[in-house]
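Heads up, one of the protein chains got dropped from this complex, but the rest are sitting where they should.
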Amino acid sequence: MQLLDQSVDDSVFTQHESEVRSYCRSWPTVFTRASGSWLTDTSGREYLDFFAGAGSLNYGHNNPVMKSALLDYISDDGITHGLDMATVAKGKFIEAFTQKILEPRGLDYKIQFPGPTGTNAVEAALKLARKVTGRTSIISFTNAFHGMTLGSLSVTGNSMKRAGAGIPLVHATPMPFDNYFGGVVEDFAWFERVLDDSGSGLNRPAAVIVETVQGEGGVNVARPEWLRALSDLCERRDILLIVDDVQMGCGRTGEFFSFEDAGIKPDIVTLSKSISGYGLPLALTLLKPELDVWTPGEHNGTFRGNNPAFVTGTSTIDHFWSDDALTRDVHAKGDRIHTVFSELCETYQGISTRGRGMVQGLVFDESTAAGKVCAQSFEAGLLAETSGPSDEVVKLLPPLTISHEDLDRGLAILSDSVKEVIG
Amino acid sequence: MQLLDQSVDDSVFTQHESEVRSYCRSWPTVFTRASGSWLTDTSGREYLDFFAGAGSLNYGHNNPVMKSALLDYISDDGITHGLDMATVAKGKFIEAFTQKILEPRGLDYKIQFPGPTGTNAVEAALKLARKVTGRTSIISFTNAFHGMTLGSLSVTGNSMKRAGAGIPLVHATPMPFDNYFGGVVEDFAWFERVLDDSGSGLNRPAAVIVETVQGEGGVNVARPEWLRALSDLCERRDILLIVDDVQMGCGRTGEFFSFEDAGIKPDIVTLSKSISGYGLPLALTLLKPELDVWTPGEHNGTFRGNNPAFVTGTSTIDHFWSDDALTRDVHAKGDRIHTVFSELCETYQGISTRGRGMVQGLVFDESTAAGKVCAQSFEAGLLAETSGPSDEVVKLLPPLTISHEDLDRGLAILSDSVKEVIG
Amino acid sequence: MQLLDQSVDDSVFTQHESEVRSYCRSWPTVFTRASGSWLTDTSGREYLDFFAGAGSLNYGHNNPVMKSALLDYISDDGITHGLDMATVAKGKFIEAFTQKILEPRGLDYKIQFPGPTGTNAVEAALKLARKVTGRTSIISFTNAFHGMTLGSLSVTGNSMKRAGAGIPLVHATPMPFDNYFGGVVEDFAWFERVLDDSGSGLNRPAAVIVETVQGEGGVNVARPEWLRALSDLCERRDILLIVDDVQMGCGRTGEFFSFEDAGIKPDIVTLSKSISGYGLPLALTLLKPELDVWTPGEHNGTFRGNNPAFVTGTSTIDHFWSDDALTRDVHAKGDRIHTVFSELCETYQGISTRGRGMVQGLVFDESTAAGKVCAQSFEAGLLAETSGPSDEVVKLLPPLTISHEDLDRGLAILSDSVKEVIG
Partner (left out) sequence: MQLLDQSVDDSVFTQHESEVRSYCRSWPTVFTRASGSWLTDTSGREYLDFFAGAGSLNYGHNNPVMKSALLDYISDDGITHGLDMATVAKGKFIEAFTQKILEPRGLDYKIQFPGPTGTNAVEAALKLARKVTGRTSIISFTNAFHGMTLGSLSVTGNSMKRAGAGIPLVHATPMPFDNYFGGVVEDFAWFERVLDDSGSGLNRPAAVIVETVQGEGGVNVARPEWLRALSDLCERRDILLIVDDVQMGCGRTGEFFSFEDAGIKPDIVTLSKSISGYGLPLALTLLKPELDVWTPGEHNGTFRGNNPAFVTGTSTIDHFWSDDALTRDVHAKGDRIHTVFSELCETYQGISTRGRGMVQGLVFDESTAAGKVCAQSFEAGLLAETSGPSDEVVKLLPPLTISHEDLDRGLAILSDSVKEVIG
């Protein structure tokens, strides 16, 4: 019997896998195949995926364009594992990324492959910022999420995850993200004041690290003017600006980079999740050329050269980022979600909505409702997840390539679930 | 023209990729295809690979058994990216790993997928050890290498890499690795003394992290009796023992785990590199069941569920680890390398050898000679690399599956290079 | 010739003493004798002292009441150095402090003698707060000053002094002191928000450490309602409140403790400077009985039992704190200073005033003016010093026991100096 048609007993996971597993608890079934916006479990039941690998599957599952390129590459015995060696697959990826992503946007970055995960990209960014400036302290934002290794965790807000470190997390100071006080306090009032005051006790920071939209933090959207003001503030004070675009990059907000809208040019940018376009591990740290002070080998890692991921990544760039069709599509679908969510907010008490492009959140005053809505949606065949400090937000991250029909189908399931839970 | 037959200009890498790149500087060509023990560059030249992805390609490049399973899985639209969801591919991997690797060896571990890189596995191990014990300090060993993210870097010895952190690396204290004093000082004299002395100033450690053979550190081999004594010492004092088997596991030293030989059962084990068997990113943290105190989601990551890697990993286990043929083969080939190296040591002044199984080192008194030997070998079509604090060791990590002919061919090239450089 | 009538060449200090010396640069003469509010230099010139040992001489120099007790004690061969042994001198001090200071104020503290300096008292307070709560992080305030040893320095704001640590100062996060934003931002908006938000990234603090009036920070006065709100906030969230009363205690603001006014009862209080009443080194850490979890000897120090300081301290308590005469006197003199300062502010542009009791500041918009005023005053025979992050404040700390004539004389000199500098 084919592998994919075999059954697997639930006890395999509960007995042998660590208690640390999480998503599988919300979606208690065993998945086997996937295509586009749909997953299938071993019983043959299909699920519409509004989570898309936490943003790693912006182009859907097993997109046929990349799949074809990937199968060819593997069949032809292209290099699979390449450390940081020069390979055709890597070279073509760099060419495509430089010519089709960076140059048209007037961005001049050198590319570092820091290891194939977002947290690796963040660790490299923080190390480089400290090396360049000779300072140790980093400014992060309330409800930020940047990863689970020690450097990234120290700039992450979630207290449960922070406690996992087992040591005091230091060298980072949180500042209020945009709209943290509901608009009543002037932007950067506190941050600028303590930077300017030599007696404030704030260690002068090497860098600021920011997400333009905080996905894990509860779909908190920074306004373009806030991002510009942050960028100006960093520039005036010689502090490096790192945009962590691991989840919001690669088109999630419409444009390739989520900061394009704001017209800023960060000093360092991290990318991962959808950069391979096919769900294969890959990550990039982009740095302004003048910051490239790395000693050869100073940051290394075994899987920096995940060549199959370069192949699908190049294919993604060629296919989706040669014109602005996807961008327009994302804005249109984002508007559609927003419209549905706004109607829900008008219909029901105790919910509100926020989001940008195709990351949209439904915020419940009564935080447990969000989890119930997701559970109810799962029963009805839709995968969605919560986020926010109290898991009070239903966060939607559908594939950018989802059909309008599927999008509406999913939104209908979600609306029904909301009705069921709080209606 | 097919992707793999295209040329890529060297300037793509020198202009657009960060200065941090390293291996590609030793092997200045552009690779395109690979099979078994051989790589091919864009000019069609073939290279015999005695480095095997720094130990990530124990079964050679693009092994046809795994390749076939991988192509089937991708063609059939098996789940590619699965976060930590239950999938058939993951379930089968857990079954195979539990039944064919753990159980026959009398090992009872729960499996954590901490993110697909070795450093992720180490970070998870350190976090868990601290959480379980409530202590913060870790004992590492001289010339250890555990990874580049902040937690792993703090237990890594190399001063150049440590400097990259940009902050003082704390919470770790180095102890002498086996034979650090050339045998004149009793094992653990210093470590036991400071542990027992309540006035020593050593913070009581949560865990000890150790490699059984230090690959990056210069092919330093711990004796089984030293490992047993270390294990006893940890057990008597309620300190957790972590074996980092990222590079030395998966058969590199003969047995699946490199610590089997010594008859010890570490509390936590990290695996990565060759665990997928095909060079695809994957990592495991194995933990004794009583240590599994993780809160769900307390350590997460986007690419924990790299399902294609589960598929090739399962195939690897089925194919190579159902009997002891590979183990015997590795011992035989290791002996062969050792024989050739011993002859070289007898023939030439200023070199010595050390190693275990199919990780073998040729140590040069004059440290620069090691690099020259590798450069000369590359000219002759062989990939080999240096390691050790002064890059004074030529470190061999050939595919475990290399043919005897190819092994001899490579050893002949290496011997010639040694002759050329110091003969 | 008598010691005190001898001359000392300036080069003794410039050649042999470290460059770290500071006050002596502002007051370039060699002092020899002192009495009440006056110092005399070796040339016989007299100076009116409006700095009073930075608050260590609240009862003036060599107050005859304490002097007499001290001479008797020394003549009679009372214990001078007593480690932490029980002595009559210490017992009498504890009795007086308990019966005349604590009990009438409804305060129930145990007394720790942590070493005879303010920074020792702060270090003990921070250690105890961490031990009691099991947490590591401390909240300090912008422009705080708590001392120069590593624990105290980490909660001190001044960036020049922080840089002296030579290591990153961690485990402390600054929050805005009262009125930091000129009243436009609600009190504790930021602090409460990040405490309540489990995703804020703020490590949950063991304690808050606060000065009721920040002397070194620029005579910043916390309002009683702000202190009460801070106390409430700490109590509601199980965070310990430490009031550092080293400079503002012992009557400087009128009442013995500077926090009495606000009606709060801190968990831990530090006292030093004027606690011996005679300028002799002594410090106390007061702790609520339920917090007294110290292991015997867990915090020790050679000069905890400075018995001559106990003798003068007891004498001070008996003489000055048996009724409320001194308190009323301080309020009256504080009002007098405030009146004169207010007139100056009305007369001249670019100055403002703030203060409480007998710590009063004159704030110059043009920061260098403050130093010039002090220099001019010194020329005219008055000792005064600047404080604040830019040394923009002339800070007055006259002896509480200064005569009205001397107070007016000094204020006249100061007024003339202001006129000279900015008139």
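We call the chains A, B and C, going by the order they appear; numbering starts again at 1 in every chain.
Keep this in mind: a contact is a pair of C-beta atoms (placed from the backbone, for glycine too) under 8 Å apart; a residue touches a chain by one contact, two chains touch by 3 or more.
Because the structure is a prediction, the values reported are computed rather than measured.
*Asks:* Quick one: say which of C:273, C:356 or C:372 touches the chain that got left out.
*Replies:* Missing-chain contact among the listed residues: C:273.
*Asks:* Among C:6, C:322, C:368 or C:403, which one is in touch with the chain left out?
*Replies:* Checking the options C:6, C:322, C:368 or C:403, the one contacting the hidden chain is C:6.
*Asks:* Who touches the missing chain here, C:82, C:176 or C:266?
*Replies:* C:82
*Asks:* Touching the hidden chain in the full complex, which residues of chain C are there? Just list them.
*Replies:* Residues touching the hidden chain, for chain C, are 2-4, 6-10, 12-13, 16-25, 27-35, 39, 42, 53-57, 61-62, 67, 69-92, 94-95, 98, 110-120, 123-124, 126-131, 136, 147-152, 154, 160-161, 163-168, 171, 206, 246, 272-273, 278-281, 285, 287, 292-303, 306, 308, 311.
*Asks:* Extract the touching residues of chain A with respect to the undisplayed chain.
*Replies:* Residues 167-168 of chain A touch the chain that is not shown.
*Asks:* Touching the hidden chain in the full complex, which residues of chain B are there? Just list them.
*Replies:* These residues of chain B touch the chain that is not shown: 136-137, 140-144, 155-160, 162, 168-174, 176, 180-181, 184-186, 189-190, 193-194, 197-204, 217-218, 388-390.
By definition in this document, only the chains that are shown with their structure count from here on.
*Asks:* Let me have the rounded angstrom distance from the C-alpha centre of chain A over to the C-alpha centre of chain C, please.
*Replies:* The separation of the two C-alpha centroids amounts to 50 Å.
*Asks:* At which residue positions does chain B touch at least two other chains?
*Replies:* Those would be 167-168.
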